[in-house]
Structure formats: C-alpha cells, structure tokens
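Only one protein chain is missing from this complex, and each of the others stays in its spot.
Chain IDs A and B follow the sequence of writing; residue 1 opens each chain.
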Amino acid sequence: MKAFMTRRKSLLVAASTALALSLSACGGSTSTSNPPVAEKPSFAADTTMAKLSSAGKIVIGTKFDQPLFGQKGLDGKPVGFDVEMGKLIAGKLGIPADKIEWKETVSANREQFIKNGDVDIIVATYTINDKRKAEVSFAGPYYEAGQALMVNKDNTSITKPEDVKGKNVCSVTGSTPAATIVEKYGAILVPAATYSACLEPLRNKQVEAITTDNVILAGFVAKEPDAFKLASDQTFTKEPYGIGLKKDDTVFRNWINDQLEAFAKDGSYKKAWEDTAGTVIKTAPELPTIDRY
Amino acid sequence: MDVIIENLPQYWDGFLRTLFLSVVSGIIALIFGTVLAAARVSPIAALRGFSMTYVEIVRNTPLTIAFFFAAVVLPRLGVTFQQFEVAAIIALSAYTSAFIAEAVRSGVNSVPVGQAEAARSIGMKFSQVLSLIILPQALRTVIPPMINILIALVKNSSVAGAFYVLELFGYGRQLANANGDAVLWVLVGVAFFYLLITVPLGYVATVVERKVAIAR
Partner (left out) sequence: MTSVLYDVPGPKARRISLIGSIIGVIVIGGLLVLAVMTLAQQGIFDPKRWAVFQIPDVWVLIGNGILATLSAAAVAAVIAFPLGLVLSLMRISAIAWIRIPTRIVLEFLRGMPVVLMMFFVLLVFATGSFVAVVAGLVLYNSAIFAEIIRAGIQSLPKGQREAGLAIGLTSFASRRSIELPQAIRRMLPSLVAQLVVLLKDTSLGYIVSYEELLRKVQIMADFLGPAYLFPVFFVAAAIYIAINFSVSRLAIWIEKRGSKKAAGGVVHVPVAGIPAK
C-alpha cells in the first residue's frame, strides 16, 4: 500500500494533465510541496520536540474532506493549508514530509485522538474554544476563519444570518456551525455527512443555504462561480483555528507558537497559503495574534 | 449522565422522528411488499419478472446507496421535495419492501399445496385463492420474520442521519460533537432510545413465534 503511493506521484502528474486536457477546472490544489527540513535540530532533553525529532517521524491528524485546508487527493495524500502547516512544523523538527503519518480526524474524535496519544498534533480546521481547552491545549491560532452562508447565485433574499430563520440550511451533522445556525438564528438544520454533500440539495433548491466557515465555502464558490455565491463577505462568528496538542504540554505549545511567528516572518506562512487556499482566495491572511494563554 | 438529562428535548425530538420514519416506511413497505409477493406468484409473466428483478436488485443494494439515490438522484429526475423525510421514507420503504416480499413469498410457500388445490377445485380465481385462502394462512408463519424486518427497519432509519434528516442518530452525532467530554453518555442515551423501540418489538416477535408454534 505504502510502496505504491510513492510510485504514484508521476501517475498523478499524468492524471492531472489528462484532466486538464479533457475537463476544464477541477479545483483542489495538487501541490505536493516539500518545505525545508531542519538539519539535526537540537532540543532540551525530555521535551516533546526532542522525542519527535529523535524518532524522526510524527503523526498528524487532519481532515480529509475540507477543500483547501485538508483534503485527500487522488494519490491518497492530503493537500491543503492545514497540511502545509503540519509539514512546516515537522520540518522544524527535522522530519521530512514523507515521514509524516497523516491520520484522518473527524470533528467528534479530535479530543479523544489527542488524549489517547493516537496523534502528536492535530491541524484540522480546529476551532479554539473554552470547552475544548479543558481537554486539550492549542497552539496558534494560525488562521482566523468565520462562519458564513453560501447560497445559489440567483438568491437575493438571504444576505445576513437573520434571514435564514425558519428556512432549510445544510451543514455537517455535529459541527459547530450547524449548532450556531440553529440555536442563534433559528434555521432548520438539514444535516449532511460532508460539506460537499450539501451542494446537491442547494442546487436542487431543497435548502436555501449552506453554512460553515467562510474559507470552505469560498472553495466551493471558486469551483462553481456560476452556480453559487457567498451571501455576504461578512462572517458572523470568529473561528480561530489552532493546532491541538496534549493538554498542558506548555513547552511544546510555546515552541509551536514560536515557529508560527517565524513562518510569518520568513514568508513560508504566506507561501503555504498561496500554494493551497490562495489559489482561490486571493487575499493572503496575516498570521493572527498568537494566543499565549 | 447529566448530558442525557440536559439534552432530553433533543433526544425526544430525534426519537419521535425515528419513530415517524419507521412507522410510515413500515406501513408503505408492508403494503408494497405484499403486492410484490402477489405479483411474484401471479399468472402474468411480466409481473413475475418485474417483482423478481426488483427484489433481486434491491436486496443486493447497500442502504447507503439507496439513500443516495432517493435524496440526490431523484430530485434531479424532477421528484423534488422540501422535506428530506420524504427521501428517507422512499429509501427505507423501497428497501424494506423487498425483504417483506421475500418473507411473504416464503410464507405462501409454507401453506400446504392442498389448500390451493381445494380452493381452485371449488372454482376460485387466482385473486380469491390468494387473498381468501393462502395469505391468511401464510400470515401466521410470516409474522415473526416480518417483525424482525420491522426491527431492522427501525435500526436502518439511522442511516437517514447522514442523509439530511435530523433523527436520533443525527442528534447523537451533534451532541457527541458538542460534548466532547461526555461522548460515552451521549451515545448511551441514543442507544437507550433505540432499544425503547426495538426491544419491545423483539419481545412481541418471540411471543408470536411461540403462539404460532402452539397453534400448529
């Protein structure tokens, strides 16, 4: 299984060419960049960094179904901004990208994965909030998203979240945006297995809108600008994405925070964005202020 | 434990929707399934062929795919609906009716041949033989497996939670995400509400099975 994955990079190139020839845009970034890897970095003994660095491998949890952030490509490897962040951090530990083991996490099992030690860190559009802080620790935020609404191109009746009261709105079962749109704005939730599964009901006008973080929606709009649009450029919540790690591993958390700031300074943060989400969302974000709680 | 009590309204809402989906799909499946079984033993070749093909295809299709067709492909064919419960009911009843049809058919086969022969010899038509003589007698052998099929239906309705309907399982997923610290209890709550339907049904099946055994 592993062996054939490495062999397949060339196939992917051939495949994407074939796609580009026969089809128009297919969206999704196929970039498989390999960020710089630090040569034998040294860390104080007994720190998580030292452990990971000397082991030479790391397990990172990410989502496999979030366009632009963490999405599994045809070659079986995840691509996206979250993935690039993971690679950058691994690089600073002296771990090359091919030594990273990617584990799929879904919204509901992220805390458990960290607690059980199934993953070393999680970079998975993981919103920092107090409830989660009681279970795990967060480095970052490395990006600040916000909840938004996506509607059909011809829809003019929904421009703000208050407009969806009593209307069908699609979102992923058990996600935070789903809870918000129901509890705060009185929408009728139509739950789906993945965000992409919401597209067909919207197209068929069985739901009025799709709601989740603006960046994910922007990815859909970019793929089909003739069908969909964002209801508004304004977001109505703040979703600071953090990097999840074991609770109270403060040394590791501070170290990751330092690295994030370094990425912002040396331009690798911007490059990571441009290679992934930046292909459809032109304005590159600034690194938000790190929350060193 | 507190999670269950705090979120009781959600559980209840989900429970009612699960019950609703099961009851409506169950009734449709019982009717349609019996019609399919009748078609299967009818003198008209096309009906037999249709019934056989339908049952074969549906029994070999995973429920998730049936749901996908009902919820996503049907609207493309012009069958639109605002309530996704409709899609769930279509998928569940189309799926379940194939199993009901098989159960009824094997029940028909369990009735001694002499019964049909006697009925025909006194001049009954096919429809009379089936509805007056065979089906009433088939019923008693058919009821226990039929209840098992209905139990399966209740459980199968959980797939709707992944296809746009917020029923018990859907709420379970939602609550599990909102209460990352009490996932165990959230799911225990969901299990409890399912058992609230399935265990009594299973009990009825056992009792009926015993009664049937005595009556024979």
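Just so it is clear, contacts are C-beta pairs under 8 Å (C-beta built on N, C-alpha and C of every residue); 3 or more make two chains touch, one makes a residue touch a chain.
Not measured: the values here are computed from a predicted model.
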Listed residues B:L21, B:A70, B:A116 or B:V165, member touching the removed chain: B:A116
Residue of B:M1, B:I31 or B:I57 in touch with the missing chain, whole complex considered: B:I57
Selected from B:V3, B:L21, B:V86 or B:V108 as touching the chain missing from the view: B:V108
Which residue of B:M1, B:I44 or B:V207 touches the chain not shown here: B:I44
Hidden partner chain, residues of chain B it touches: 40-48, 50, 56-57, 59-65, 68-69, 72-73, 76-78, 96, 99, 106, 108-109, 113, 116-117, 120, 125-126, 129-130, 134, 141, 144-145, 148-149, 151-152, 155-156, 158-159, 161-162, 169, 172-173, 176, 183-184, 187, 190-191, 194-195, 198-199, 202, 209
Touching residues (missing chain, whole complex) on chain A: 4, 8, 11-12, 14-15, 18-19, 22-23, 25-28, 64-65, 67, 71-76, 103-104, 106, 108-109, 112-113, 115-116, 118, 193-194, 196-197, 199-200, 223-224
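As a convention for this text, only the chains that are shown with their structure count from here on.
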Contacting residues of chain A [partner chain B, same complex]: 107-108, 110-112, 131-132, 134-135, 168, 170, 173-176, 178-179, 189-193, 200-201, 204-206
In the complex with chain A, residue positions of chain B that touch it: 71-72, 75-76, 80-82, 84, 161-166, 170, 173-178, 180-181, 183
